[in-house]
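There's a structure below that I have some questions on.
What you see is the complex with one protein chain gone and the rest in place.
By written order: A and B. Residues from 1 in each chain.
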Amino acid sequence: MGLRDLTAAGQIAAVLAGETSSEELLDAHLAAIAADDVDAFLAVDAEGARARAREIDAMPERPPLAGVPIGIKDALSVRDVVTTAGSRMLEGFRPLYTATCVARLEAAGAVVVGKTNMDEFAMGSSTENSAFKNTLNPWDHGRVPGGSSGGSAAAVAERQVPWTLGSDTGGSIRQPAALCGIVGMKPTYGAVSRSGLIAFASSLDQVGPFARTVEDAALLLRHMVGRDPMDSTSLDWPGEIAAPTATDLSGMRVGVVDELMGDGIEPGVRAAVDAALGTIEELGGTVVPVSLPSALSGLATYYVLAPAECSANLARFDGVRYGPVAPAANLLDQYETTRGDLFGPEVKRRMMLGTFALASGYYDQYYGRAQRVRTLMVREFAQAFEKVDLLASPTSPTVAFPLGDRTADPYAMYMADVCTIPVSLAGLPAISIPCGLADGLPVGLQLAGPAFSENALLGAAHALEGALAFDTRPPGLVT
Amino acid sequence: MIDDETVRHVARLARLRLSPDEEQVMREELSGILEHIDAIRAMDLDGVPPTTHVITLENVVRPDVPVSGLTRDEALREAAHATDEGFGVPRMD
Partner (left out) sequence: MSAYEPVIGVEIHVQLSTRTKMFCGCELSFGDPPNTHTCPVCLAHPGVLPVVNEEAVRRALLIGLALGCEIAPRSIFHRKNYFYPDLPKAYQISQFDIPICGRGEFRALREDGSELLVGITRAHLEEDAAKLTHAGGRRAGAAESVVDFNRGGTPLVEIVTEPDLRSPSDVALFLRQLRQTLLFLGVSDCSMEEGSMRADANVSIRPVGSHEYGTKTELKNMNSFRFLERGIEAEIARQEEIVGAGGRVSQETVHYEPDTGHITSLRSKEESHDYRYFPEPDLVPIAPDPAWVEELRAGLPELPLPLRRRMVGEMGLSAEDAEVLTEGPELVVYFLEAAALADPKACANWIRGELRAQLREAGVEPWQSKVTPAHVAALVGLLDAGTVTVPAAKEVMAEVIVSGEDPADVVESKGLGAMDEGDLAAVVAEIVAANPDQAQQLRDGKNKVIGFFVGQTMKRTGGRADPQSVQRLVREAVRGD
């Protein structure tokens, strides 16, 4: 077994046992990144990573993450390392500060090796909206890795790094995790600081981990959570994210969301999820049907709120303080040309949609109503969690789809997040774990819980992971 | 559902230059998306308050204590049109 086959926890143990070093781990992973045939990374900071790895190797006492390498979604600001959010609007941009969650992981001993590909400004479900390149699905290079954090998911599935960070607004961690056959978690809104996360939709954005195991995801999350004075919406996470150890689900009540098991779900996906529900019962859990009547309005609600917020969040990209600028005769021309030329079609589409939804005369019909549907969603989840401990559903209604399959139909692309969006609107934590294959492609099971139930979620996911024994190695991957 | 004039007005508000072709595509796509979104306009939301935040935090403030920021060189480092002292912008007429 090569170094890359070790989980992050395994790599830490190997470093602590003196069997390897941070620099050796880095070399093994850099070599894999160099041979990358799925285009997961946008930028690699080999020099910076090596310096940091050596520093950690020289420490008399290793920090908790022991110099294990990590990849960071390009939506997260890392000082002096080119950060583009997948957009030409930020081509060559070197941030002047580091995102809080990245800084915390670095302080805990993680070594940042580079920035991973993504849909431009995190808008998309296939990473095809990256201005720079497509990332391929490690399980089938003709298919998408999901998105928007497709690079982070593919990098982990390819074992180019044992773990990565992604960001999730409507499913951007969970859906690519599902499509790439790995673990991805979106924490409770407010659990992880958003400072340094290039904003898409501020009331929904959360940073979270990708890993091949639930244990690794928990370990990474443990070093990220907590109140940050730079983020007014961040919270003290009550207690600590524990290493998950559960091996059964006895006493656990798991609700299956009726609305998310309907016609829109591919048969192969439904079959894999049904099998996983069977496993839950075998592990001692009780599976009960639950209804979230507003769940199917989630998509419409989301596609008002998120574009509205993004229309303001992306207004700052005007070529004045950073980023490229189009030559222009006057100020208005500079604004319109720079933004018209450098934003991609999906970003423009959402900004148009959001600007429209907030415009005078439309606010009440769209933005105002969407905020009220969101209230219904929050209430329905709260009612559901009076009856059950966790909710289960498919993470994605389909397995990975072919590249180019949905780029012509925006709404078809939006449907990829139909199962993940309701949880996002309610600000709740959710994890996607691989639960089987359909036509040789991974299927994700989404487990969601009440706010701050990360430990319960991770525990349940850990027990299921053990029983499902899904092999995360894509066919043909040589390590 | 959404007409050319609205598309142009919204594009101006968002400071996005769209080519005539883009305008046309945008009108069709936005109309299509809005058809789906119209589902929420039919919902009964009487008496339902809006949600801006899912968290219940209040009064998150910082003390009025200066924190060191950027040097001028750092501040201007990423600007495409920096002058010696500031950020250049073109004429405004």
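Here, a contact is a pair of C-beta atoms (placed from the backbone, for glycine too) under 8 Å apart; a residue touches a chain by one contact, two chains touch by 3 or more.
The shown structure was predicted, so the numbers you read here are calculated from the model rather than taken from an experiment.
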{"item": "Omitted-chain contact residue, chosen from A:R4, A:R52, A:R174 or A:R194", "value": "A:R194"}
{"item": "Touch with the omitted chain, as defined above, among B:L18, B:I37 or B:L76", "value": "B:L76"}
{"item": "Residue, one of A:V82, A:A243 or A:A312, that touches the chain absent here", "value": "A:A312"}
{"item": "Residues from subunit A at the interface with the omitted partner, ascending", "value": "76-77, 83, 85, 90, 93, 95-97, 99, 194-199, 201-203, 229-233, 308-309, 311-312, 315-318, 320-322, 331, 335, 355, 358-360, 363, 367"}
{"item": "Contact set of subunit B toward the excluded chain (per top definition)", "value": "12-13, 15, 52-53, 55, 57-67, 69-72, 75-76, 83, 85-93"}
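Note that only the chains that are shown with their structure count from here on.
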{"item": "Rounded Å distance between subunit A and subunit B, as computed from the means of their C-alpha atoms", "value": "23"}
{"item": "For the subunit B and subunit A complex, residues of the former touching the latter", "value": "2, 6-7, 9-18, 22, 26, 29-30, 32-34, 36-41, 43, 45, 48-55, 57, 60, 62, 70, 74, 77-81, 87, 89-93"}
{"item": "In the complex, subunit A residues that touch subunit B", "value": "93-94, 96, 189-190, 203, 229, 232-233, 235, 297, 299-301, 303-304, 311, 315, 318-325, 328-337, 339-341, 343, 348-349, 351-353, 355-356, 359, 365-366, 368-376, 378, 410-411, 414, 425-427, 451"}
